[in-house]
Each structure stands twice: as C-alpha cells, then as structure tokens.
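This is the structure I have questions about; it appears just below.
Below is a slice of the complex: some chains, not all, each in place.
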C-alpha cells in the first residue's frame, strides 16, 4: 500500500481550523505520512530562546494540512487511524509562557499579579533508550523520561462557517491535548464541510495529563495516518477508539462541563453498542468509567471519558473499522 | 499484633466531620478492623426501595468513628494505612437520587426540568469470581464487573470549629470518592483538633472515576487500618501514597480549581522530595502527572493529581512510613 | 416600643454559624440595637497595620449573637427588618490580604505566582458630609465617597448539625456581602434549628458589587433590627424585600450556579405571588430581572436576582410583613 508523504514548507502552515484551502485531496482508504512542526514553529531551540521574544500566540500549533477527503459531506464520519508517531527531531521544547498555563493567572482567569518567569526547557531525545531528558533550569536535577509520542491537535473545519484558532479544542476536535491521541488510536470526527478539511500537528514527545504549564515536550513529528470515511453517523464530539478503550473527549469551560459533555456522549455510545437504556448506561458508566483529564490550559478544557472494553462483552463501533485499520496498518 | 475490632450500632453512626464525641482512643501504631454501613445506611435493599422514600440526604454516608488518636495535635500528620477492604455484605446498591448526580440538574446547578427517574440498582456479589453484577433496570443486560473495593470517605475534624456533613470533601479529607482510596494506600491528613478525630465509611465495591450518577456500588465494608501519627508536617490537602504513586486530592468548585489545588500541592511535594525549584517541579509535572477525576457529584468536586514513582529516582515521603506500614500490614 | 441594646465583649464574638450558645432570647416582634465589630475585629487601625500580622483568617467577621428566637422551629421563617445601620466608628479599613480577593490567585484558584502587596487603606468618615474618604496608598489621590452602610453577614444556624465559618455565604445566609443588605430591607431566612440562632456582623460603610479585593470599607456598626417570625414557609435560600424590590441571594461556585439558584428561587417566588406557571415566570424574569453581583471573593460567590415591584401589580409576600415592619420601624 502506497503511503503519501508530505512535509509543509513553513509558509504552508495553517493556523486555523477552517478558513484555509486544502493542500491536496485524499481518497478514503489511503495512507499519509505527515511531517508537522512543533507548537512553537521550531523557534525555541535553546534555553536562551524565550517565548516572549520568539513566540506569537496567534501563530502557534502550526497545522499540517488541511486535507480534502474525497466524498466527505456534512454528517459523515471522518476516520483517522494513527499508525505511527515518530519524533522528527532530537529535541523537544517546553516553556512557561507569561500568563499562559494552568498554575498562573491568564488572559481569562485574570489577576493583577506579576507573571511567572518566562522560562524554556529543552529536552534531548535519547533514541537508543527512547527517553527525553528533563533538565532543571533552577537546579541540577536531570531525569530521563520515556518517550510517549502523541498529537496535541487533530481536527476538521468547524460548522456554520466558523474559523477557529489551532489553539482551540472543540466539537471539531482541534487542540484537545490528550495523551490518548497516540499510535494505535482511531479518531472519529463529525464532518462539517465538504471534504472535511482535516489537519494535524502539535506533536508532543510526552505530556502529563492536564498539560499543567501549557506546553508539553513540544516536538516536530512524523505521523503515519490511515484516512477513512464512514457515510453518515457523525458523532457530536470527538471519539477515540483503541484496542482497549472507547473514549470521548469533551472540551468546554468550566471543566465540569467538559466532563458532562463527554459523559453524555459515552452514555449515548454505550446505549448504541449494547442496546442499553440511557438510564442503565448512566448507571453503568458510574461504575466503570475512567476519566483522565487532558488539558486545563487551552481556551476550552478537555476531559476524556473512557470505558475499558475488557469490562464488557465484545462490541463493534462504526462497523468494526478500528480492527480493520489496525490490520491494514500492519501491512504498511 | 492486636487488631481492635469495632462495629457501630446504627445509633452510633456519625454524619459529620467534627461535632461528634470520639467512640474510643487509639494509640499511634495500632490496628483497627472497622465495619461501616453503606452510604444509604443499608436502606436500599431491593430495586423497589426508592431513594425518595428511604433516604434522607442529611443522614447519608454514616461514618464509623470518630476515633481519638492519642498525642495528635493541630499541625501533626495523621497516617492511615488501608491494609484491607472486605465487602461486608453480599450485595451493593446504587441509585439515581432525584436532582443528585452528574448528569442531572441539582440543587446547585439548578434547572426547571423534571428529575430523572428515581431508580435503584442492586449489585449481587459473586465471591468466588470476585465480581458484582450490573443488572439493567430498563432492559435485560447483565454484566459482571470485578470487585474493586474502596472507601468514599476518610476524614478528620475540620479546623476553626467547623462541622461538615459527611457528604463533603475538603481539606480535611471527607467524601473524596476516589478509587485510589483502596487497600495498599496510605493516607496523610493534617490534624486540626486534638486527637484528630478521624472517621471513615461510604464503602464502594467499585466506582468509576467521576462517580457519574452520584452513587457507586455502595456497600457495607470491613476495613483493616493501621493508624499512625507524625508530629508536625501537616499537609494542607489530603495526600495518598501507594507502592506506585504519590497523589494529592483537591476538592473545590469549579473543577479546574480542584485541579489547581492538587497540582500546586504536587509541585510542593516534588519540590520537597527532590529539592526542585517550584518552577522546575511545575515543568516536570507538566510532562508526568496523571490526573484521574474522582467525583463530579459532591458539593465539592474532587480531582487527583498523581505521579508514578517509577518515573523518578527513589525518594521517601514522611520518613518512609508507607513502606514501614506495608511491612507491618503483612504481619497482621 | 422598647429596643434592647447589646454590645458584645470581644470574648463574646462568635466566628461561626451554628456551634455557639445563644447570648439571649428574643421574642418575635421585638427590636434590638446591636453593636458589631468590623471584619478584622478592629485590628487594622492604621495603614501600618498589615493583615498578615494582625489578622487570623480563622477569626474574622466576628458575629454579634447568636440570638435565640422564641418559638422558632425548623421550617419556620425568620424575619429580620433592618431599621437603621449606623457607623459606630469614625473610620473604616480595607486591605488586600495575600492570596485573598478577586484579582489574585487564592487558596482555591491557586497559582504559583507571588502575592499582591499586603496593603491597608484607612477610610475616614466625614459625618457632616456623610462620606468616607478613599486615600491612595501608592499615590496622592483622595476621593470622598458617600457612606452607604450595609451588613456583610446576616445568618442563622445551618441544618444537619453543620457549623460554618462566618466567612461563608450559604442557604442559611451568612457572609453574602451584598449592598442590598441595608436599612429598609427585610430579610427572610429559613429556620434550621430551634430558636433559629441568628447573628449579624461584618458592617461595611460602603461596598462595590463583587467586593473585588475581598474587603469592603469594613467598619464597626450599630444595627437596629426588628425581629419577627412566620410559622412555616421557610425559603430554601435567603430572600430580601425592600420597598422597591423582591430579591433572592444565591451563593455557590462557579458563579453561574449562584445565578441559577437565585433565578430558580425568583421563578418560584413570582409563581407564588402571581399564580404564574413556572414557565411563564421564567419567561417574565427573562425580561425584567436585575442581577447585581454581590461577592466574588468568599468561599461561595453570591449573586442577587431582583425584581422591581413597580413593573408588576401589587402583591404581598409573607403576608405583607415587610410593610408592617416598615410602619413599626417608624415608631422607634
């Protein structure tokens, strides 16, 4: 099976979902290998590169894409299977951008306090040990941490003619920043416009849940992706399936609303999969849901509600396409 | 080592943290085996028992205790190691109490809508398979789920002369409703009053993260607990340690505030354990924290921030008392 | 009509709602003249008195009371009519207490930032002009502002055996910090325990809506109050009536929940007063409610929803007791 490769030039980066012409068309069933720059556009390369000087928050999370999916119409379900995520550089960067992040006042949770120090951390990748190294900036500590590549941002064009920054997580996906978005995961996104116009980027070599300071180990990434399409069946919010879990990502504010959104979608999904009455599905997830927070730093906070497949009888979502794509991925 | 057993009579149940005289004194270093009734006081015994008729929300989560810990003074750290949690009945109950829970309007998130149906589910325990059985109330489905016993409520008397309902999770612990409160866990609670006056209850035979409908598989529990005391060192918020993780539980509203609380405490804890500057600890947890939601249904929402010990060099918290208590537990 | 006067000694101050023995009993229909100390217990007397040194946040908002109301039983309605509020000192104080207030991170909305400077402002009362003078601490500006006395805190003992700090606004009233609590207002509070056990304090010589920095022009106050009782009819949340408005105060977090609470109560109140269906009352308040924020700084945020009597036909709440107490007040 052919894998189409694409590396955007820096003037081809997209900074919004919607509002950008597609770079090319892809047929459902095809494979892509996409290079994406890091969230900072590669501008933080040493600890002396400060975000206040190098980063313009209107132009972060550069997207690779968008791609026009042939035949995709509003109401359809875009299916993206992440076959492989490979760090494309030997280092990643993280930074405490002034008034951005979870443990500081922000432009929304405003205070009159001074900002935290604008600081950059560089993580060196040790490929043989598959680690990135945390090196303290205010001390001498050095801890190697396992590489765990993920994509912060996967999304489609929004409905209603809206155009949203690539910093936003919403119904259309976007900057959800969940570690669940890793190799082996299949993402289901409702299509809002002809061609779906999906894009991806914001690779993380690893990220904790919540993404506390606002930036993970941000790194350029080479993502191998299978693209497919299901006619109809558009989920209201992004769903993720891997071999072990069904998941929904809700993104809103306050964080309890993100949770309510994802929870209701999981209730609906389990109702479909098992013929459960919503009240029974509600009862069931009360006892079995796992709820890892994704991000508490973006303009919407994202919460994942997930259900372990092992707890329930076998069932197939979206016609069993996840298993098909897993099998197909092995042939690449 | 002697284990003191205690089963309260129903007129000995406590329904608050603070405001109740201790049932007896315990010496630091001693072991207790405590029977606690379920959150409903055992009143929901069949699917025909409705919460509206049988449950008075002012008298739920009956506590076993409080216990006076000898020598405990404000500013000290109460240490409770959960050796074993054993379901004390062959069934548990769950219910969708009108206007209580996460997927309904409540007395706080008020709406003018009608309530969801007041429904009771009974879970039968299969001891040989170590499962509880979900049985649908609006359909025929039946799924057996692994038993995973935990305590919803562990707490001490609050400071400042306050007395709080056993439905409340707060700095003093209380109704945190996290599945992390299971056998093998050591809980650290700041002491606010002489004797600490701790109590526990609200056993769950299993619970999903978030406790979506507001009630887990509620069941009477026999808890074997080691009680110890560290002079001074009181943590501001409850900390939990097990063999694999350091954890802090934050409880407030909105849910992002619960997360901020727990995150800041973990920053502080890692700073202590590794001599990290707070900015470095902030950066580090950004890449390694796990954030499972505990409850989104109580009058404070609880979020756990946890760090896997395996990711960092060996370190000892509270003088290594967790390992000591684990060893001691094996002798019981 | 006799007016009973009471000035507590400083060791008679109460710092909680509930948990304190009454200072004396009052018969419904009687009048009290109560001296209350300021929120800081009078400890901030000059700009050199810093809150970090002089104020212990566990002992602020000293209450005058509690008073036992004869015949008051759970489910009854305590009626307090504020006849007159008179500044009892010639100065008031305000302070930006570290990590307390609305434009700073707090112990709940935690950040890692440094606190704002601990600063005290003293407001001198000009009795002839009826003003208090704002004097800048970081500049030379001086603005005289009209005195507008109000009580931050009016409450009864909570239900369920709870005891709450006098910093808390809740169903039982408490630290609502709304400028609506001024002379001419009648407050209706549901009785939770025998004797109601009401107290008041936290006088403000004036306060903006939101109480942004966390402390108003805090001043000792002499409050003349008529005390009455209606058997039954306990409102779920505090209601206030004056000559012009019906009002309800909701207190929770996040702030939209405070609003939802108060809104639902006003829907219910208008339904009672005019025989409206709740859907019609909901529609009506959509077009006529006024919603001044009360506080965004306490452990619950308080929002007032009010309806101008002039917009609707004449109606009587609680049997027209407000008008009766207004008339009675004129005889004092």
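Note that the chains are named A, B and C in the order they appear, and that numbering of residues resets to 1 at the start of each chain.
The working rule: contacts are C-beta pairs under 8 Å (C-beta built on N, C-alpha and C of every residue); 3 or more make two chains touch, one makes a residue touch a chain.
Computed from a predicted model, the values in this text were never measured in an experiment.
Student: Because only 3 copies sit in place here, please give the count for the whole complex.
Tutor: The entire assembly in this structure file is built from 4 identical chains.
In this section, only the chains that are shown with their structure count from here on.
Student: How would you label the subunit A and subunit B contact, same or different, if same means the shared numbers make up over half of all numbers there?
Tutor: same
Student: Overlay subunit B and subunit C by their C-alpha atoms and let me know the rotation angle in degrees, rounded to the nearest 5.
Tutor: 180
Student: From the C-alpha centre of subunit A to that of subunit C, how far is it in Å?
Tutor: Each chain's C-alpha centroid was found; their separation is 47 Å.
Student: Round to the nearest whole Å and give the separation of the Cα centres of subunit B and subunit C.
Tutor: Each chain's C-alpha centroid was found; their separation is 35 Å.
Student: Could you work out how far the Cα centre of subunit A sits from that of subunit B, in whole Å?
Tutor: The mean C-alpha positions of subunit A and subunit B differ by 32 Å.
Student: For subunit B, which residues are shared contacts with two or more other chains?
Tutor: 253-254, 260, 263-264, 267, 279, 282 - these are the residues of subunit B that touch more than one other chain.
Student: Can you tell me which positions in subunit B touch subunit C when the two form their complex?
Tutor: Interface residues on subunit B, with respect to subunit C: 15-16, 18-19, 58, 107-112, 159-165, 252-254, 257, 260-261, 263-264, 267, 278-279, 282.
Student: Help me check something: in the complex, which residues belonging to subunit A touch subunit B?
Tutor: 94, 96, 102-103, 116-117, 119, 121, 134, 136-139, 141, 143, 145-146, 206-217, 253-256, 259-260, 263-264, 267, 274-277, 279-280, 282-293, 296, 301, 303, 305, 311-313
Student: Which bits of subunit A are touching subunit C when the two form their complex?
Tutor: 103-105, 109-116, 254
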